[in-house]
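Note that one protein chain of the assembly has been removed; the remaining protein chains are unaltered in position.
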Amino acid sequence: MEEKIKLNSDSFQPLAKSESLDNEKIAAPSLTFLQDAWMRLKKNKGAVVSLFIVLIMVVVAFGSTPFIDHNSLVKSAPKYANLPAKIPGVSINGFNGKLKVAGKWVDEYRQNNVPKDKYFVLGTDYLGRSLAERIIYGTKISLIVALVATFFDLTIGVAYGIISGWKGGRVDTIMQRIIEIISSVPNLVIVVLMLLVLKPGMTSIICAIAISSWTTMARMIRAETLSLKSQEYVLAARTLGESPLKISLKHLVPNLSSIIIIQTMYTIPTAIFFEAFLSFIGIGISSPQTSLGVLLNDGQKNFQFLPYQMWYPAIVLCVLMIAFNLLGDGLRDAFDPKTRR
Amino acid sequence: MKFNRLAKLGLVAAFSAIALAACGSKSTNSSMASKQVLNWNETAELPTMDLSTATDTVSFDMLNNSMEGIYRLGKDSKIEPGLATKTQVSNNGEKYVFTLRKNDKWSNGDKVTAKDFVYSWRRTVDPKTASQYAYLFSGIKNADAIMNGKKGVSTLGIKADGNYKLTVTLEKKIPYFKLLMGFPVFFPQNQSAVEKYGSKYGTASKYMVYNGPFTLTKWTGSNLSWTLKKNNNYWDKKDVKLSAINYKVNKSNTTAYNLYQSGKLDETNLGAEQAKQLSNSKDYVVRKNASTFYLQYNQTKKEFQNKKIRQALSMVINRKQFVNKVLGNGSTAAKGYVSDGLAKHNGKDFTDSAYVKSAVTYNASEAKKLWAEGLKELGVKDLSFTILSDDTDAGNNTTQFLQSQIEENLKGAKVSVENVPFKTRLSRSTNGNFDVVVTGWGADFADPISFLDLFTSSNPENNGKWKNTQYDKLIEASKTTDASNTTKRWNDMVQAEKILMKDQGIAPIYQQSLATLVKPKVKGVIYNSAGVNYNFKNAYISK
């Protein structure tokens, strides 16, 4: 018996275009690069917590602007000088207005005849100004310094590094010489010179950062670009006649993202530390403004007697740093195409 | 003279001093510890041992203890015998004849003679040496002409008759001349050593010869520690009790205090906060200085020509609160421009005679009133200006305190502060590149004129350019017509200060002190508030 397969004529009709593609359809919804990264980031608990901490700090620091301004910073009350932390209702030593003096806990608030209803959550500094207020303001200034440095890193640093590495030859040589010259002059000298042209304070620190902070980023980007340049896919793109701008945006930047993010996370503490270092030498932010660096430096001088004046800003700074670092790690894992498995 | 932490300048004054307990010479050996080694903290390097070019406190302290001059200044800047065994002064006070002792030797074995003084003084006034302290010679015959290059160094009014007789001729009577002889710039120098070492002279402990109670060792010219060792060639070596003083430079007060606590140091300077916390300690010692810190207004600017503005800015400063709560290092609220305890007449201190209460007293309501009136007179609603000061802790504290007091109390005042390194501040003051500057002045010698001279309109150091013809006349009179009449001269100066204060030409803030810790076992250290600070000749360590 011959088995006959009945074939209808419509079996020989080509499929509609849409149907043919359906075959290859992937079940999961398609994701953009950013969505993809965000999903991965969400899985990293440390990074998410850090992200929230950073966000909270940014919101608190910048949100405080209407409340903590020049006028409230400048206000002093020497009669309340150097009071330790006091939170009403808390009776743990260290938070109840008591300070360890020569091995004994002494109620500084009573000693200084501070009214009963007056209290400072984190204590006061030597002019009787609320330390909590100053820490919030200091965080803002430190964040601004960090943002400025990051900005220069991402713009000048990345562009400079890619151009230098990509162009190669004479352009590269000249650009590298310029970097060498810039980074061969110690930062401190640049700041001191800035102080001549400008007054001490934010502007001169920002200028010094603008001049010198991006060189490390540029150098690292260049080194990585050099090695990426001879990679096959870049060669392929070049052979296909892609414009250098497109290649750098499509191929280089994504592949450089890990370095860029890590380096940015390196820049932020460096910038904040640089500012703190200037404060240590005494040429940082000028009063009544303050920064975490200034507070730390004031605190370390009195560490043996008024330890809280160093600990609180130090804790804030450390939490900020840790958050930035963990977030940096998380971002790196999320963005880096190489670790995508 | 301008004051700062690095170079506390020139000073020959006399007055209050702090000595610790009994004088060394009275002590018996039984109360002394067997090991007579002192460990002393220093806050800055030793820049030079060449007494002709020294400019800072550390150098002068080391020179004072390793060299010997005609006199040595004891407690309260009392003149004590140095190399001179006999002094003859002419009736008009213009000629001094010193007879020198024959038993003092340089550490290279040479005898110390009158010729060493002649050589040293000529070397210092020689413009080629470019000594920044040569101005103290002014008044000695021909000194000014030599410094200006108009006469040769050999014309200087100093002469050696034989080896042990020294004659000094002055142009006019100098009441404080004997005090000057205790200042290291007037000490002798050994010509053969200066010539032998050439440009290396005084740049390391081995390129230097000594004739004082101690000799300097272990100083390489740039290191952070050195030692003063007892000098066995010294004429009075039996009175020198210490066998060595070890100096260590610690620029951080925290570090120095840690070292003090661990027993590595016998003395340390305290920062503001440390001083406040430790003021009840039995080791706590306050060293009072003859220097006043004040606000200087730039009166080439219209707003500071207004007296009411100046007064308002002075009245708004709560000086008592500032020294007690903010500085906290024993500094006192200024009673006037001339420092307290500098000079007395008929038992009354100059500061009390010339006291103008309103010029140095806190009065916020009056300040507000004057400020509003002042602004009205100027025809403006608000006034912003900059307060310039040093970048030291004290400088920072001062400007922050002032800023907050002014902005809190005076409506429309906007203050920015600038804290710059001392030398930058100095050069900006000199060039008139400031609005208001916090500056200090210390006495060159124990006479109010040393302060008051500064604000005559012709004085190059009158940086604020405050001007008052009556003031100029009184100062001039005190130097000329009334010079010989002590009471008249005194009254001239009192009047002058009153004019300065009533016009609020400046606003005095505080009189400076230094807070230190010293181990109670250290006795007999002499500290003079002006001139060279430390004298260790009779210091010792008790059991």
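For clarity, chains are labelled A and B in written order, and residue numbers in each chain start from 1.
Quick note on the criterion: a residue touches a chain if its C-beta (ideal position, glycine included) is under 8 Å from a C-beta of that chain, and two chains touch if they have at least 3 such contacts.
The rule is short, and it goes like this: contacts and distances are computed from a predicted model.
Considering only "Oligopeptide transport system permease protein", "Carbon-monoxide dehydrogenase small subunit", "Copper chaperone NosL" or "Thioredoxin reductase", the record for the omitted chain gives "Oligopeptide transport system permease protein", by its UniProt protein name. Of the candidate positions B:34, B:92, B:262 or B:484, contact with the unshown chain belongs to B:262. Contact with the undisplayed chain is limited, among B:86, B:206, B:251 or B:320, to B:251. Of A:105, A:119, A:151 or A:277, it is A:277 that touches the chain left out of the display.
Although one chain is not drawn, its touching partners on chain B can still be listed: residues 1-2, 6-7, 9-10, 44-45, 47-48, 50, 53-56, 127-128, 130-135, 144, 147-149, 199-203, 220-225, 248-252, 254-255, 258-259, 261-262, 264, 391, 421-424, 426-428, 430-431, 460-461. Within the entire complex, the positions of chain A that touch the omitted partner chain are 167-170, 172-173, 176-177, 180-181, 183-189, 192-193, 196, 216, 219-220, 223, 226-227, 230, 258-259, 262, 266, 269-270, 273-274, 276-277, 280-281, 293, 296-297, 300, 303-304, 310, 314, 317-318, 320-322, 325-326, 329, 332, 338-339, 341.
What we mean here is this: only the chains that are shown with their structure count from here on.
Between the CA-based centres of chain A and chain B the separation comes to 49 Å, rounded to the whole angstrom.
On the side of chain B, the complex with chain A involves touching residues 253-254, 257, 271-274, 276-277, 318, 321-322, 325-326, 386, 391-393, 396-397, 399-401, 403-405, 407-408, 415-420. Residue ranges of chain A in contact with chain B, taken from their complex: 71, 74-76, 78-79, 81-82, 101, 126-128, 195, 199-200, 282-283, 286-288, 300-306.
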